[in-house]
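The complex is shown incomplete by one protein chain, all other protein chains being positioned as in the whole.
Chains: A, B and C, in written order; residue numbering restarts at 1 for each.
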């Protein structure tokens, strides 16, 4: 259709394409409002005619990001259609600065689709990160665990079907479905809050399953507002925050000389020196990797070949809904 | 302890008492900031010395409520500790203007406590309200349904224990626990947003289980800010909203005569007359009960005898957590 | 440009047109995301293919509005460019659920444009509504008042020019500009929160000057989402809220008889009867007009002939900025 609104070709290209995530989930970009130019336009409160060079837009966007002037990026909005396991939805919903419409299990029958982790992702509790996974797969018990899960799901699914076929209120029938059951929603958020979501949810400390969704959404955002995305990667995602004590440590090791930065000859800080600066053992554990070799940078590019039409998922969902003959 | 902050004796009396809700849940008022006087003080932006008569405070609070001047009621804040089934938590969390800290199943082992509906509350899908219960119990299949539920829970609970005893990451082990599993959180909200929560969640269209929580919280609020509570009952909870067409209907039936209101002699509106005014069939279905006999008013008074000390629930929770011997 | 996003022809028609408001202000619709169909799509969490009849969309939207299911309307977003006096901006900014980028008086020189009320709008303090105008113009002193205002503005403007020409920091130079000085911003909000803004700001209790802006924005919204707009008019704007006591009064005057509504023969409530039901004198004052003859309904249609191109205002602003020769 024709529009006088700002459009972005790279975003238009993926609009309405459904990208698979995990075994039954998906993310689709349904609509977007604005792009990098609209961030600039809001920052300048300009009248929107005339043209700016891309290099000027880039400079401004990077300046805004660096100085945490975040309100102009609130002027861009993205709307997604997403399908994810309930335990993922429960983490996701904690981001309150978004608009959500979730399918209702009180009103609709739910499809009996459940998330099953891949063998590689089936891991032990991490010993260091007290809430995540260790990084190595528990291969020996994987088959056994899956078989047990399948039994829970079969029983829970059969029970759900039995209850709704006996006309039990859906709001009650659903209460013993497992947290691995898929749900879906529309989710709309502005660029500023989406960056915060992505910073938290692409992080290595986030649960693997929600990271899978966040990575696809990052790829979508990269197409909607590429300069803002680049600035976010450079200043947030791949940047680090240093505390007062960490900064004090660095000041012992390097110095400013005119417009040059130079290493202080012979300077060295052993663990006890860091401790003397106020760093706890745990903080030292966290500081060293920050300064070690740079991690490889994730590109977040979408695999267009993986995208599906909406109908693909609509039919899979429909097929998984219990068939019910209500008692007369 | 001594404080110079405003206190309310009726609220102090229940502070830290844990009120049971459903079979394993609870609500406790943990802290509160301000009372009716603080709503007035904010509305007047006054210096807080001197005293006002209660009747004046009541008049102002009712005026504010009537005219939807809601910002002064944002100056009162309540903090709760709550324990509820996950499917209730999922409805509750939709109220975004609140602060939440929920127990983490990634970090902690979860107690295996599940919600079991009482026979009276085990009902068929409503034919009229498309998302709720019919109002009559499905007695015939209750025992069977409970037995089936128990099997799901036993299996899901046993599987959870098996997984964590094999050191599977907790964030994965939990994913097949049912939505009936209890969780808990701290929840903090201001008076204005709490009123909105209570309006939505004490309503007959809300799911029975969340209404049970909302009613207890209404009783707590009644003790924190009784005049604001009374105004909410009179203007919101027991008031009604009339549309333009409904109002047009009323204007055919009654008229203003000086300072009197009087019925228009012989006036009558049949269903077709209401339809001619623009009311759909469904709207007529909704209008008539609004004007029929007044419902009895719920008092929302707390039963202090039911309250428990925190330890009561803390021990029950602790006892329901799986005992785990991690493999060496 | 081509887009796969949902578009609305009536909205496209006004996109980027600047509508004058008051003597120097304006409102322009800069962008929009979604329309009525997107409210329905979110409410159904549907896949967006296939088509629905408009009558079905209308029925759903009216149902949602009537039952205050407001989250689907959060899925539509509007972005405006607005220019208004600072005292209007100060009322407007109180609506916190919006995104704002205002021109900065620390960074930019401000145009010396000031709002001057028309003779008709120059009125005495209302005796009944304790914060508004009486409704009748103070003709006798209007010319005198304007002359006095002009002197304040001339002096304040001259002083601002003097300060910035002496290189005084702009953040300081501006502090004695009057509240009537025009400012401008980009303002973005979702449909749900915009309806709330319009309910409050088109109301007769709102200050005349902000109502002038709200009325134009209502006209814009009517083009973006006409069915939602109609439902808002019917249920919110032209509806009324009745308290428990007011409802009790109505129940004395009319009754439900099967599917009919009828006036109770001979029923009459004098002021003392209303008082006995709990209505204060002030509430009676407020109730009677609600039930008297229906007010004529405002249509909120935009006058397209009044619209200007952006350049019109951009040039006027530019011309009003002080010319400054900074001291070398």
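The rule we apply is simple: contacts are C-beta pairs under 8 Å (C-beta built on N, C-alpha and C of every residue); 3 or more make two chains touch, one makes a residue touch a chain.
All values reported here derive from a predicted model rather than from experimental measurement.
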Touched by the hidden chain, restricted to displayed chains: A, B, C
Absent-chain contact - pick from B:87, B:185, B:213 or B:300: B:185
Full-complex contact with the absent chain, from A:29, A:61, A:220 or A:233: A:233
Residue touching the undisplayed chain, where the options are C:18, C:32, C:115 or C:235: C:115
Where the missing chain touches chain B, by residue: 1-7, 12, 15-16, 30-34, 38, 41-43, 45, 47-49, 71-72, 74-75, 77, 79, 81, 99-103, 184-186, 188, 190, 310-311, 313-314
Chain C residues touching the omitted chain (full complex): 85-87, 90, 93-94, 96, 100, 104-107, 114-115, 117, 121-126, 130-134, 138, 141, 145, 148-149, 151-153, 155-156, 159, 162-163, 166-172, 174-180, 207
Absent chain, residues of chain A that touch it: 59, 62-63, 66-68, 71, 94, 200, 205, 233-235, 237-251, 253-257, 259-271, 274, 278, 280, 282-284, 286-288, 290-294, 297
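Here, only the chains that are shown with their structure count from here on.
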Shared interface numbering between chain C and chain B [over half = same, under half = different]: same
Where chain A and chain C are represented by their mean Cα positions, the distance between them in whole Å: 36
Distance from chain C to chain B - Cα centre to Cα centre, in angstrom: 32
Of all residues in chain C, the ones touching two or more other chains: 71
